[in-house]
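Just passing along the structure, written as structure tokens.
Excluded from the complex is one protein chain; the other protein chains are retained at their positions.
After this line comes chain A, so read on.
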Amino acid sequence: MADIPRGNRPLSPHLSVYRLPMAAVTSIMTRITGQALLAGLLLIVWWLVAAATGPRAFATADWVVRSWIGYLVLLGSAWALWFHFLSGIRHLCYDSGLLLTRDDAQRASWVLIIGSVVLTLITVILFAF
């Protein structure tokens, strides 16, 4: 509380001088991917509303979605979705008391990073050709 005299003690230097463990990096990435997913989601919802509205609206939305920047957003969204997906599984494990040792959390972090890339590649291979 503000009204307790704490003296002029030094603050612990943390985020700026501290190498984040992978578990911390992937934890932050879960939040970032969760927010970033909005880009792809809004693109798809716009495309759906345009399809329901009529041919002219659809032509515009479909052109944007299937332009190279649209595909770039969709590709990024696919990766973000799979990363968030795997991280969600890890959170369910955490809640069940699993993967809570330091080594397990580190290893699971690499599974998230590598697994999300692999799942994205599988998605692209399955659906883009």
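Following the convention adopted for this analysis, a residue touches a chain if its C-beta (ideal position, glycine included) is under 8 Å from a C-beta of that chain, and two chains touch if they have at least 3 such contacts; residues count from 1.
The criterion applied here is as follows: contacts and distances are computed from a predicted model.
Missing chain's UniProt protein name, "3-isopropylmalate dehydratase large subunit", "Phosphoribosylformylglycinamidine synthase subunit PurL", "ABC transporter ATP-binding protein" or "Succinate dehydrogenase"?
Result for the unshown chain: "Succinate dehydrogenase".
For the chain left off this view, which of A:Met29, A:Val65 or A:Ala105 is in contact with it?
Missing-chain contact among the listed residues: A:Val65.
Can you tell me which of A:Ala24, A:Ala39 or A:Ile89 touches the chain that was removed from the display?
Here the residue in touch with the unshown chain is A:Ile89.
If you put the missing chain back, which residues of chain A would it touch?
Given the touch definition above, chain A has residues 1, 3-4, 31, 34-35, 37-38, 41-42, 44-45, 48-49, 51-52, 55, 58-59, 62, 65-66, 74, 78, 81, 85, 88-89, 91-92, 95, 123, 126-127 touching the missing chain.
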